[in-house]
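One chain of protein is taken out of this complex; the other chains stay put.
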Amino acid sequence: MISTKTKQTLKAVGAATAVALAMTSGAMADGHGKVKVGLITTLTGGGAALGVDIRDGFLLGVQQAGNDGIEVVVEDDQRKPDIAVQLADKMIQSENVDILTGIVWSNLALAVAPAATAQGKFYISPNAGPAQLAGKGCHKNYFNVAWQNDGPHEAAGAHAKELGFKKPFILAPNYPAGKDALTGFKRMYGGELAGELYTKLGQTDYAAELAQIRAADADGIFFFLPGGMGISFLKQYSDSGIELPVVGPAFSFDQTILGAVGEAAMGIHNTAQWSPDLDNAASKAFVESFKAEYGRIPSIYAQQAFDTANLIASAAAKADVKDMDAFRAALLEADFASTRGDFKFAPNHHPIQDFYVREVIKDGDVYTNKIIGVALEDRQDVYGVDCKM
Amino acid sequence: MIRERYLNMMVLALLVLVPAYAVLMDEPFTITLASRAVIFALAGVGLNLALGQGGLVSFGHAAYFGMGGYAMGILASHAQNYEPLMEVPFVIEGTNSMPVIWLVAIVASALLALLIGALSLRTTGVYFIMVTLAFGQMFYYFTISWPAYGGEDGLSIYVRNQFPGLNTLDPIQFYGICFVLLLAVLYGVNRLNKSPFGLALNGAHQNEERALTVGINVYRLRLVAFVISGAITGLAGALFADLNRFVSPTMFSWGVSGEIMIFIILGGVARLFGPVVGAAVYIMLEHFLGGLSEYWFIYLGVILLFVVLFAKGGIIGGLSKKETRHAG
Partner (left out) sequence: MTTILLIEQVLNGLQFGVMLFLMAAGLTLIFGVMGLINLAHGSLYMIGAFAAAAVAAWTGNFLLALMASLIVAAIAGAIIELTVIRRLYDRDHLDQVLATFALILIFSEATRWVFGSFPLFLNIPDALKGTIILPGGIEYSLYRLTIILIGLAVAVGLFLLISKTRVGMRIRAGENDREMIGALGVDISVLYTMVFALGAALAGLSGALVGAIQSVEVGMGEPVLILAFVVIVIGGIGSIKGALAGAILVGLTDTLGRTMLPVIFGTFMEASSATTVGSALASMLIYILMAGVLLFKPTGLFGKA
């Protein structure tokens, strides 16, 4: 819950700005505080759990921001790039949204974001952070409130190094995000590998890969297998008799799938920019209110979307979204109480943030994560140097 | 019951009136939806030539759809980045021009269909269905893993390609292009169906032995039909890529093959306007039902089920009740 004091401050800032604008422009800034947001995310099909969390987190943030002028239109992209593009077109052409957000997957984001920003709309990503949009393809209207895709993997690499892995075995699916994962891991780990494997996208049987791991004489495992793939791998791994320490990014150990994996995930270290037990006021309030509203612990996806909503609200309180330069400056300021504590943007509009190491624990009946350390501090992505905005 | 001819004219009229109305009411999104319907209709008309006329149930037509799309994607992205495709032995530059892209898409898809058809047509029945599916899947997994053109991420083309004399970014003008192409293809396919070639193809579908005894080279006939069918679907793929300004391996997936088949079956197999009606209805349902509930797929499924069970011959079949060449 945003404290009454913050609410009052926001309102005061809003009122002051309105008055100032009125005095300078001679006319009342009518659209001030009013923002229309188009939220396109995956609500049906296999990956729906992530989209549902993003939607719920975002709407909670909007509700708590107390700004009645923020209107949200929610649509389901069914995880299909052409539907996402079509919905984006609809939102821009028909609904006249000011900001687009919500997409879970990098490939859909790459289809929608460049077109949206080129048409003069803001795209604020609550999840996908492909390298192209952080580097060469960056755009002044594109913001990312979650991470650049490499971030959690780099953190895992740094942690692996810290744990003293000498010959880890690493694997990821054979698609761009998977390749980015292994690249990011290797960048911060910087040591020797026992083996490097690309699995088939959507593969569910990992017996062959596990046999290879067993034979490779590795001393640790890093894997990036989001969603159902991760669940399958973890179950099979825990039954394989291999007893090696496992490190991974949060995507295979987040709240949406821990329930399905259960015991097999216990004790595994995973890296993310946040955890439900993070010790700051905004985060605690967020977790409590999310539990109260939806009856479950929020995942990182919900947290990212919640921060996105608050970012938008904070900018809306400072500037009129129709004045894109002012709104953009307001977004860049990132003057909101982030659930991550301090929050700032790098020049390429991606976050500079800490990555924590979390461990999977059992809290009563529920599996969740607990922070046990910090993997990377004030991490900025490497693609920003290629970004010429 | 309405005569099929009048049904067809009604459909054409709607395809003209609805976008015109949308222009008047300033609803560009409706035009985008209509363009989507027309492009899928085009893909369906292509498949219907093989499937409806020829009885060749290709479950891998997405291969041509994707090939057309990627032809556009590759050419346009090279033009976008100002890099030539190839420098040795001769320079091939990327291009932004729609007519050129269409030509390349048609030729590429036709060649692909020739290759796949030559191999697949040696099987029949459900084996044919599966072999065509296999080829589609091969391309799907190949494009996902091939990093040069984006892999699973796909390729974004930021600016719509050019057509001489028109502003292609204007929704209604782009729709006009797609609609004219659909009309041209419909006309061509109609002539083809009624020509000796088309009749022989259908004859072979109804009774292969008899066609063989009359001296028709069924294999060659089917191959030609398959190639034309693939080329048309490829053209649709290029247009689809232009509509979305995006190309991705999903265009090759069996889900897309299935969807195109669904349009045809929904509208009426072997009816000229079957794919057109089917695509339009499906897209409208997708659009309107989506607003009803989060679980709208259930309603879609129930409606489709009803159409199959109770409207024999698809929508056109159900409405016109005239038994045309029934794909038995």
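Letters A and B name the chains as they come in the text, with residue numbers starting at 1 for each one.
Rule of thumb we're sticking to: a contact is a pair of C-beta atoms (placed from the backbone, for glycine too) under 8 Å apart; a residue touches a chain by one contact, two chains touch by 3 or more.
Small disclaimer: the values here were computed from a predicted structure and weren't measured.
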Considering the full assembly, with which of the depicted chains is the omitted chain in contact?
A, B
Among listed residues A:Val35, A:Val52, A:Ala302 or A:Leu331, the absent chain is touched only by A:Val52
Among A:Ile257, A:Val287 or A:Ala337, residue touching the chain not depicted
A:Ile257
Touching residue (missing chain; options A:Leu108, A:Ala177 or A:Leu197)
A:Leu197
With respect to the chain omitted from the figure, which of A:Gln64, A:Thr101, A:Asn174 or A:Ser338 is a touching residue?
A:Asn174
Per the definition of touch given earlier, which of B:Met72, B:Val247, B:Leu266 or B:Ile316 contacts the omitted chain?
B:Leu266
If the hidden chain were put back, which residues of subunit A would touch it?
43-46, 48-49, 52, 174, 196-202, 204-205, 207-209, 211-212, 214-215, 227-229, 231-232, 235-236, 239-241, 256-257, 259-264
Against the chain that's been left off, what residues of subunit B make contact? List them.
51, 57, 119, 122-124, 126-127, 129-131, 133-135, 137-138, 141-142, 144-147, 254, 258, 261-262, 264-266, 269, 295-298, 300-302, 304-305, 307-309, 327-328
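The rule is simple: only the chains that are shown with their structure count from here on.
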Report, in whole Å, the distance between the mean C-alpha point of subunit A and the mean C-alpha point of subunit B.
37
In the complex formed with subunit A, which residues of subunit B make contact?
27-30, 32-33, 36, 141, 144-145, 147, 150-154, 156, 158, 171, 240, 244-246, 248, 250, 290, 294-295, 297
In their complex, what parts of subunit A are in touch with subunit B?
43-44, 75-76, 80-82, 85-86, 89-90, 93-94, 106-107, 110-111, 114-115, 118, 130, 132, 174-177, 179, 200-201
